[in-house]
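Of the protein chains in this complex, one is absent; all others appear in place.
Chain nomenclature is as follows: A, B and C, assigned in order of appearance, with residue numbering initiated at 1 for each chain independently.
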Amino acid sequence: MHKNKNNGHTEVSIFFPEAVAKIGSCLVRAKRRIVTRKTIPYLLYFPAFIATVGILYPFFRSVVLSFYEYNPTYGPAYFIGVQNYIDLFQGVTSPSFWLSLRVTLIYAFANISIQLILGLGIALLLVRTFAGYRIVRAVVLFPFMIPPIIEAMMWKLMYEPVTGIINYIGSFLGMPRIGWLGDAAWALPSVIVIDVHNFTPFVAIILLAGLQSLPKRPFEAAQVDGASSWFILKNLTFPLLKPVLYVVLLFRMIESLIMFDMIYAATHGGPANATMSIHVNAYYHGMRWTMFGTSFAFLVILWAMVFSGSFFIIRAWRKALEARMV
Amino acid sequence: MLGKRGLVLICLGLVLLMVLSLNGFAQEKKWLLPPEKADVNWAAYKGTTLTIGLNKHPYTESLRPLIPQFEELTGIEVAYVILPEEEFFEKLLIDLSSGAGLFDIYMTSPMFEWRYQYAGWVEDLLPYYNNPKLTDKEWYNREDFFPLVLRANEWDGTIGGGMGEGRWNGIPVMVEFFVQAYREDLRKKWGLIVPKDYPEWYDVVTKADEQGGADFFGIVERGIRSWSTVHSGYYTGFNSWGQKELTKDLYASIDTPKAIEFTKIWVKALQDAGVPGWPTYTWYDGMESYAAGRIYMYNDCDFFAATYENPAKSTIAGKSGYALPPAGPDGRIASNLWTWALGMSALSRHKEAAWLFLQWATSYHSMIDATVKHDNFNPTRKSIWEHPDVANMVKNWGAYPGQYAENVNLMLTKYGDIRWTPNPDVTAVGDIWCDALHEAYARQKTVEQALKDSTRGINRVMRKWRIALGIEK
Amino acid sequence: MAYLEIRNLTKEYGKVKALDGFTLEVEHNELVVILGQPGAGKTTLLMTLAGLEPFTQGEIILDDEDIVDKPTELRDIAMVFETYALYPHLTVGENITFSFYSYRAKRAGLSKEKITERVKRITEMLEISDLLKRYPRELSGGQMQRVSLARALVRSPKLLLLDEPIAHLDAKLRHRLRPELRRLQKQTGVATLYTTTDYMEAFGIADKILVLHEGVSLQIGTKEDIWNKPAHRIIGNLLGVPSMNIIPGGRPKIMNGKMNIFTEDGLQIPVDKEQQTRIQEKSIEKIDIGIHPSDIRPVGGGEYKPVLRGEIYVYEPLGIKGALSVKVNKRIIRVQTPARYEQRKVGEKIDLYFKETDTHLFDSKSGLNILFMR
Partner (left out) sequence: MSRNKKILYTIAIVIVMIWTCFPIGWMVLTSLKSPPDVYAYPPKIIFKPILDNWLNVLLGQEWTGTAYITVHTDIPRYFMNSFLIACGATLIAFLLGLPAAYSLARYKFFGKENFAFTLLSFRFAPGLIVIFGIYQLYQRTGLFDTHFGVMAVHQLLLLPFVVWMMRSYIAAIPIDIERAARVDGYSWLGVFTKVTLPLLKPALAASAVIAFIYSWNEFLLGYVVTGPNARPMTPALLGFISYERVLWGQMAAAAVLGMLPSIVLSLFVQRYVVAGLSFGAVKG
């Protein structure tokens, strides 16, 4: 502030250093008031929260629309309560919800169990060191790096019924020509094989890392006691590996249940609906037939399935972690 | 020696002569002239940008090189999005149903237009056509289109009928019918006949399958889970047997005794003489295997001939014959029809400019270039079909000279039509129907049972239309 | 005004009070030891002073300046953590000089030479000059401790906080480092707060000791004060090896004009005049008696009249001293002895003597020393 001699009035010039300092200190004080110990965690979380909201908006919109008859071909959306869900549970949609549920569950269950067993096997193989083990470990991880859509195309090339390499190799083993992805009986197993090839490395590598992080003492003790390798696996490795197994289970469950690109690229849900998972079914209802209300009902149920599954796995995982810490 | 003046005079005279003669010519056939001569203010929407959604298709390939001409002519900028078929329709559907309105013009087809018209996503073209400020009818010459194909893109919105009346939803740019493409060389070698009905057809393909050995197959059809599997060979036969997929009351009628009888023959042919894993076959898989010489017969689009007869793409060029589809028990021959058309989005913000593009792209001038220079088959304008270059091109396709052209001609005039019952959910009906064929093929269900089960699904999809029409409460 | 003044500092975690009305004055060059059991709130106190944890109310004045609102980095306080908290990605040298490269320190503008000189002095003092190029993971516990100390001292901070700095070292190293720490502190003259659970450490190093229990400061005083007049029964527990004998639940009774305390175990312990008046004044009903093992003497041959009579329960030779456990009635009384008691047999009868004035009487209810009761 400085006094203007001419008229005696006090003027504040914002260009004056004092004023600037004043504004600065105001800002600092404002900042102090906003950035307090109580608010810091929220402030840090805020950017992610905004993104969360951005993602949640379309999500909730779809959830709301699942209670509407929403078919843009037919007309504007109107509220019909849980009718879409009733239709699903009565199995009147075509392909029916129950069929899709079966496919989805078989797909997820087969995936998870095969991948866990295979992955654990591979992890146990690779946990030992041998000549070139580093290269083997790196190479085993390769399929995980391949986009599922490319993986599906890759296998489609090999599954090709007439010219494909798999039927060719099969012919030496006396197998008849099989339609694989085009055969209603073989399609689902064939897609599962693709998924297994794509994601077993993920399971194997996480379990491998888990194995490496295990304490050495109990194993040495068991070996001194002359325990069989099966006994060690069952009573030592497995329980100690539990938290890691749960994480693998969680990720594989989520991704198997909502897998879309691989199934769609490989079979379009056919033949004879043999691979019509819930996600693909919802896709047909929405993206092809504009029955978006029904489609969203499918997806909400799928989401609820994944959500509740994850909830229980995460709880079990926490428990396992605590058990291991004690 | 002529003086300078003389030279100028002669030049002037020549130019005058040319202009005069052109004028005189134009009075008779104005539509043969380049677009500059049309009575249209091409430059009216200079600076606009149009976005066009195109399916990856030979027509698209033939249109793309022509677009710069349009941009130069009008000063309108054209952005185009080319997507593979499935993705194209999905993107289009998301775009239209979400009201986003990315596309001004898109490639479409009657079966999709029915949905789009009901949803209010496609613009009626007639008002633009009838607007003298925008259209030079004489130059555009709409009458040149085959009436059958033009009619397919018109609909008055009556569910169950009304084709060829009311709104004009799209301008056809190519048309295809479903014929028998077979190996003439092998037919002669093995002493087979060209089947005239479906029992004969079954015999022929099974015999060919036996003759060909382990790596050769009697028949291929497209097979993926899609309405298009039903649409092509299957519906062609189904309709020859006098069947329709919906009753007048919009209930499914795909499980009538005759339908079952036909379906049994058809599925059995695929089981006994078809490629393994038929349900994975897209139409291009089928085309590819046929062109690779592994298949005796492919009942699908006639214009695949352009690939079969091209030695660069095919190992069997010149070895194919093309025949009308087999007849039904009453001797009825009836092929389904497919046509790609250009339509205008109702969400477009540049509708007049879009019409200029449509008018230009489907004029004789553009379409003759597309066919002659860039292989767009089958053309939808009579005049192009009659053009000597085109006639010359297709002359040698088939078992005997002119077989291909003869077939197309018969189709266009006599046997071909859109056989589906017009309704907005026709693609859903087809998708569900296809499941029945897959189930019967996989021997999971009997043909009767499979068709009956699909009937239920179709009935549910059609329920809201029955309610809308007051047939059901 | 003292150099550091902490007034009425209170910190609540929900309903639990981690610090309750904590008050302390520390002079320049003074080393105050905060003695307390694990969980007493020692670390919380230091964190609060360093500004690493918020508190509910109170005042902290350092060098005539209220530092309550100052963020940690501006307080100019150095701290040595129980875990040492060395920066794993930096070498020892970088660890020690880390503070000189903060924005604030850079502005203060200490020249490179000065930094080097200081580092040299401090590392020589702590005998770690040859470790400067190493990474923390390559150090032993004692080395890490000294590095963390060097990191704190090199700054010559206004206040030094040492959080159980030698607790995780082995006994030998602890004994060696203790005097070293005191010498260093006196050399640098930084006011220091030092926490520990070990009374020996506290006695060995402190100018002043504060006993902290459950967030409450029980007693502040010199080591003599703490040893001779523990203000609270709990302090007795903290002191000595073996720790103070506490005989609970005694009732004072006057016999022959002299007060005695009769415990539940049937022991009879005399009380001196001063204590007697105090008990009567405050009309205390139940008394716990504390006696340092070192104040009890085994006697024989009538030189002193024995106060207690019992039998030898066990004897632990502790080198220069011994710890004798004597069973009196049902109670074990621990006695500190010279080494010669080794020869005595278990079960042998023994007489114990201690002065009346050496007993510490605590009110059973509040646990307070009766002398400190208000």
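Miscellaneous remarks
The working rule: a residue touches a chain if its C-beta (ideal position, glycine included) is under 8 Å from a C-beta of that chain, and two chains touch if they have at least 3 such contacts.
Computed from a predicted structure; not experimentally measured.
Checked against the full complex, the candidates A:148, A:179 or A:269 give a single residue touching the omitted chain, namely A:148.
Touch with the chain that is not drawn comes from one residue among C:48, C:99, C:275 or C:294, which is C:99. The chain not shown here is touched by just one of B:44, B:66 or B:81, and that residue is B:81. Considering C:71, C:141, C:266 or C:338, the position touching the chain not shown turns out to be C:71 (whole complex).
Although one chain is not drawn, the whole complex shows that of A:23, A:55 or A:86 it is A:55 that touches it.
Touching the omitted chain from chain B are residues 56-58, 61, 81-84, 87, 91, 94-95, 97-102, 215, 282, 284-285, 287-288, 291-292, 294, 307, 312-313.
By the touch rule set out above, chain A reaches the unshown chain at residues 40-42, 44-45, 47-49, 51-52, 54-55, 57-59, 61-63, 122, 125-126, 128, 130, 134, 136-151, 153-155, 157-158, 162-165, 168, 197, 201-202, 205-206, 208-210, 212-213, 243-244, 247-248, 254, 258, 260-261, 265, 278-279, 282-283, 286-287, 292, 295-296, 299-300, 302-303, 306-307, 310, 314, 317-318, 321.
Interface residues of chain C facing the missing partner chain: 47, 50-52, 71-74, 76-79, 81-83, 85-89, 98-99, 102-105, 148, 151, 155.
FYI, only the chains that are shown with their structure count from here on.
Note on chain placement: the centre of chain A and the centre of chain B lie 41 Å apart, centres being C-alpha means. Centroid to centroid, with C-alpha atoms defining each point, chain A and chain C lie 55 Å apart. In chain A, no position touches at least two other chains. Residue ranges of chain B in contact with chain A, taken from their complex: 89-90, 93-94, 96-97, 115, 118-119, 214-215, 217, 223-226, 275-281, 289, 294, 424-425, 427-428, 431-432, 434-435, 438-439, 441-442, 444, 454, 456-458, 460-461, 464, 468.
Interface residues of chain A facing chain B in the complex, by the touch rule stated above, are 71-74, 87, 92-95, 156, 159, 161-162, 167, 177-185, 267-274, 284, 287-292.
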